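Below is one structure; the comments refer to it alone.
Omission of a single protein chain aside, the complex is shown with its protein chains in their original locations.
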Amino acid sequence: MAEQKETLRVDSLSTSFHTERGLLKAVDGVSFTVGKGEILGLVGESGCGKSVTSQSILRLYDEKYTAHYEGHIYLDGVDLLALSPAEMRKIRGSRISMIFQDALSSLNPVFTVGSQICEPLMIHQGLNRKQAMEKAVELLRLVNIPAPERRVLQYPHELSGGMRQRVMIAIALACKPELLIADEPTTALDVTVQAQIMDLIRELNQKLGMSVMLITHDLGVVAETCDRVAVMYLGQIVEQADKYAIFDDPRHPYTWGLIHSIPQLDGDRTKPLYSVEGMVPLLSQVPQGCCRFAERCPKATAHCREAMPELQEVTPGHWVRCWMGTGEE
Amino acid sequence: MEATKANAAYSAGAEDLGLLRKKLEKEQRALRIHAFLKNKASVVGLVLVLLMIVIALAAPLLTGLSGTDPYTNAVTQRLQAPSAEHWFGTDDLGRDVFARVIYGTRISLFVGFSVSVLAGAAGLLIGLYSCYNKVLDAVLMRICDGLKAVPSTLLAICLMAVLGPSIRNVILSLAVVSTPSMARMVRSAALSAREQTYVEAMTCLGATPSHILWRHIMPNTLSPVIVQMTFVFASAIITEAALSFLGAGVPVPEPSWGSILSQGRTYIYTAWWLILYPGLFTAVSVMGFNLFGDGVRDLLDPLSH
Partner (left out) sequence: MKKYILKRLLSVLPILFIVSVVVFTLVHLAPGGPAAAMLGSDATMEDIAALEEQMGLNDPLYVQYFRWMGNVFHGDLGTSTTGDTVTNMIQGHFLPTINLALYAMVISLLIALPLGMLAARKRGTLVDSAVSVLALAGVSVPSFLLGLGLMMLFAVNLRWFPVSGYAPWSDGVLAHIRSITMPAVALGFMYTALMMRMTRSSMLEVLNSDYIKMAKAKGVGEAALVGKHAFRNAMVSVVTVIGQSFIGALSGAAVVETVFGVPGLGQLIVNSIGRRDYEVIQAVVLLVAVINVLINLLTDLLYGLIDPRIRVS
């Protein structure tokens, strides 16, 4: 059955925020799946809604005054958006875990690293302090931190950037989640540490069979690590396919633009570098009733400016939201 | 030929840039003033401040309207409740409380103004020079720390005890009380301005330290100084009232709000008007300056919140 092969299925998720300028829709009808043991890459520029999507899955926003969700998020068949706050709390940190971009600001500076790892263990698995601490040391070992018995008693500011990120991963793994959401985990790190962290994530994905949703704007990371890719623009998914299909045969002009913006080592140095024309508009100025990329699109036609295309499966497993991307090229 | 054409184009371009920058600065200022006016609290503060200033300036006019003056004793009319003749009642020497409160506004505002200007100037000088001379820095900052160790009201009382009661001494004492924090603030703003790369660049170009200090560093310290001056104004009003209340501030027969309140304490069972009116004026002025100060801070230094 299809459900058993999927860990997460997001179905027409929309997230809106109450602001001084009214209700702004940051995520508009997003649908995708993360298969069991799969690494899905969610790619897009800053402001396209990838972080909002990931935080919506865990319902991290304040629901009383700020955020409003629509649609469905199925975790093994259960709709997370229909759960009560208490039930949702049981999911966070145990069945779905999240790691963030900046490990220094995401770790509480006044508590030791060990106690922060113990917390989900004590909350979700009912371990006592001693048992949780032992498990914490094991987890630090799992993420390749040397001398874990010492590290466990240290504070976040005493560790290096790479180690802090590993600590975050250790916290996320504590209760053996089915899905790990990694929100730009390497953006704040330098290149060599980046490679180590991505290797670690891949290793854990293979060893533990844990699904990963990797959010990034770095296509290089995507090419190395992910199995499937979804490309987002202005709150919508514009293309979704497996890694090779995306890089070899991008159907959406935006995806094509992103890929071709990467400078090539053996490219023609006499020509100027390619860049996608125009700028990402503000959320409050999103064009309505037409393809949102039409203004910046080199292949846009009159029809593109009049009607919003739907996400369609052009070849098996390859979905595109584009009037032009279905058939040509 | 090519060179002069290029130069002309360059200077014309530079001129355009200069004009553009001025235009942008004007727009930004207009935006911030607009934001200030939209903030209800700041506008209330501004209105109250202006009200107090008007009252102080128009004091003779107002007492002309009431037909009274703050100094005339009339012992037969002691401690009378507010009436048509004495709008705010009389005090224990028969003096008209309305006139005394109105003239008290003059005293409070004068003291507040003088103290904030003095403390601002002194703080600026001390802070800027401390920033540039290590010896001065060590000496001056130690003195400031020593002064700050004594809480402000107590320090003011001590200074007044030593100097003797007079308006001039009140202003002096309150200025001494307010200067150390001002100096510290100027110093830290100056230090962070000094760390900017453009200062390093100017030094390489041969600018003297004095030039850098006054033309480049000082303007960066002005905004926090101005904001702090409004708060010093407010606290000077409060402390002067407290000093006069204790009998260690503005000497009788000058009509300071604090001294009227002191009488109100003595006659608390009988003369409520001696407390209500000066109290109201005090609270309203201080509130006005505090709100205004908050608004000015949002205007000049929006990131410091």
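As written, the chain order gives the labels A and B, with residue 1 at the start of each chain.
Everything below uses one rule, namely that a residue touches a chain if its C-beta (ideal position, glycine included) is under 8 Å from a C-beta of that chain, and two chains touch if they have at least 3 such contacts.
Just so you know, these numbers come straight off a predicted model, no measurement behind them.
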Listed residues B:Leu17, B:Leu65 or B:Ala161, member touching the removed chain: B:Ala161
Omitted-chain contact residue, chosen from A:Ser97, A:Gln165 or A:Thr225: A:Ser97
From B:Gly146, B:Pro219 or B:Pro253, residue that would touch the chain that is not displayed: B:Gly146
Missing-chain contacts mapped onto chain A: 55, 58, 60, 65, 89-94, 97-98, 100, 102, 105-110, 119-120, 123-124, 155, 157, 168, 171
Residues of chain B (touch criterion as defined above) contacting the omitted chain: 142-143, 145-147, 149-155, 157-164, 234, 238, 241-242, 245-248, 261, 264-265, 268-269, 272, 275, 279, 282-283, 286-287, 290-291
